[in-house]
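Before I ask anything, let me first share the structure, which is written out below as structure tokens.
Every protein chain but one is kept in place in this view of the complex.
Right, chain A next:
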Amino acid sequence: MSEDLTRLTVTEASARLARREISAVELLQAHLERIRQVEPQIHAFITLTEEVALAQAQEADRRIARGDVAPLTGIPIALKDVLCTVDAPTTAGSRILEGFRSPYDATVVRKLREQGTVFVGKANTDEFAMGSSTENSAYGPTRNPWNLERVPGGSSGGSAAAVAAGEAMVSLGSDTGGSIRQPAGFCGVVGLKPTYGRVSRYGLVAFASSLDQIGPIGRTVEDVAIVLQAISGHDPYDSTSVDVPVPDYRTSLTGDIRGIRIGIAAEYQVPGMDPEVERVVDEAVAELQRLGAEIVPVSLPHTKYALATYYIIAPSEASANLARYDGVKYGLSLQGETLLESYLQTRGRGFGPEVKRRIMLGTYALSAGYYDAYYVKAQKVRTLIKRDFDEAFEKVDVILAPTSPTVAFRLGERTADPIQMYLSDVFTIPANMAGLPGIAIPCGFAHGLPVSMQFMGRPFDEGTLLRVAHAYEQATPWHRAVPPLIEAVTRRAPSGGTE
């Protein structure tokens, strides 16, 4: 029985590519085979880019033959379909961008190309990254590889599911209120939202510009560290990317967290929390203590206002950002009698229900008479939320919380009630409000589905997050768990074999 190359970590694959034991084309073929096996059920991708990937893999093999190996050379990656790429459509999960072909690459995409990374496809997302289940994609939902009746989370549900299913080795997502961490948690993989300003947003389809960050998803903390290394740094094309040095993240992966102070906030015990999830996270806290970390109670008193603040600020910024979809420059265009009629028809037809809801909410919050009561008020509460964290980080190095209050929910379970859907992001939103980095890692199972915990850190201190997450991961078996569906297809048709 031939070996399943989709199980390799980036580090293992890269070492074997460098030694020419495997080729980038073989590594890609193993992932394409997995895509053929499971993609009809999972639907992690809006667009598969097999031809692009094959050319990139061949080029990677030539590069490796010359001895020129970057950490991601020949590594198959999935890109969330809100990242602009010149050689594939970029839809943002919306009908309004159907057929759009970006004339330029996002900065993160350019950086991956320079390393010789292999792009397997554009991963499914809630429309304009607005959602927590990937059910808001205009191209149909993605299903969770752990249980096809469950959502993968969202909005980067395609990126998380692709990695969990072995359709890509790593992926990029974007996170405005939890959209990397929550789906990584639901799919049992690792997801990191960098500090606001760590990674360039140039070429990311904008949702809420003061909150959005691009970040990596992978099966191990080290894989996530390698991708973060590749995409971080200042970019003249994004004036909000910050010019501070990028450390060598792999040196953080020491396995030693003795003396690290981990804060736990009483405010993170919320109504609606699944007691099984709580129990699993409590066990993880005990494990961290056994590893030598010190658990310190902290207080984040404005936590209960974070969700409400987010649902004013994010839609307000979105309503401004999405004004560009007017049917004039690109995308769907319906012609009315007048220019106004054309706008109304194009936008009315092109946007889905959740996007319309948020544009309406944001426009309302920014409109004359409501601006001070909603938008300015929310910005002030944002200050209070940020101050809570500033104070807590005087006492601790990282803050631990569950990633989500529940495990992955059923498709359709929350679509009728927007607020129920929004509540799944209650633990992830505060990091976006304060601009802090956060990492979600698997910490066990409840109801047969992955449970995830999250570490939040000081601005630009991704290194400590990676260190703590890695030490926990290495001491526990969760990152080696494989969804039963994937076990089954691997047994039926070993990678490299014929069906």
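In this text, a residue touches a chain if its C-beta (ideal position, glycine included) is under 8 Å from a C-beta of that chain, and two chains touch if they have at least 3 such contacts; residues count from 1.
Keep this in mind: contacts and distances are computed from a predicted model.
Missing chain, UniProt protein name: "Aspartyl/glutamyl-tRNA(Asn/Gln) amidotransferase subunit C", from among "ABC transporter domain-containing protein", "P-II family nitrogen regulator", "ATP-binding cassette domain-containing protein" or "Aspartyl/glutamyl-tRNA(Asn/Gln) amidotransferase subunit C".
Considering the full assembly, A:345 is the residue among A:58, A:345 or A:474 that touches the omitted chain. Among A:266, A:328, A:475 or A:488, the one in contact with the hidden chain is A:328.
Touching the chain that is not shown, out of A:67, A:103 or A:245: A:103 (per the contact rule at the top).
Residue-level contact of chain A with the missing chain is found at 99-101, 103-104, 196-197, 210, 236, 239-240, 242, 302, 304-305, 307-309, 311-312, 319, 323, 326-331, 333, 335-340, 342-345, 347-349, 351, 353, 356-357, 359-361, 363-364, 367, 373-374, 376-384, 386, 418-419, 434-435, 459.
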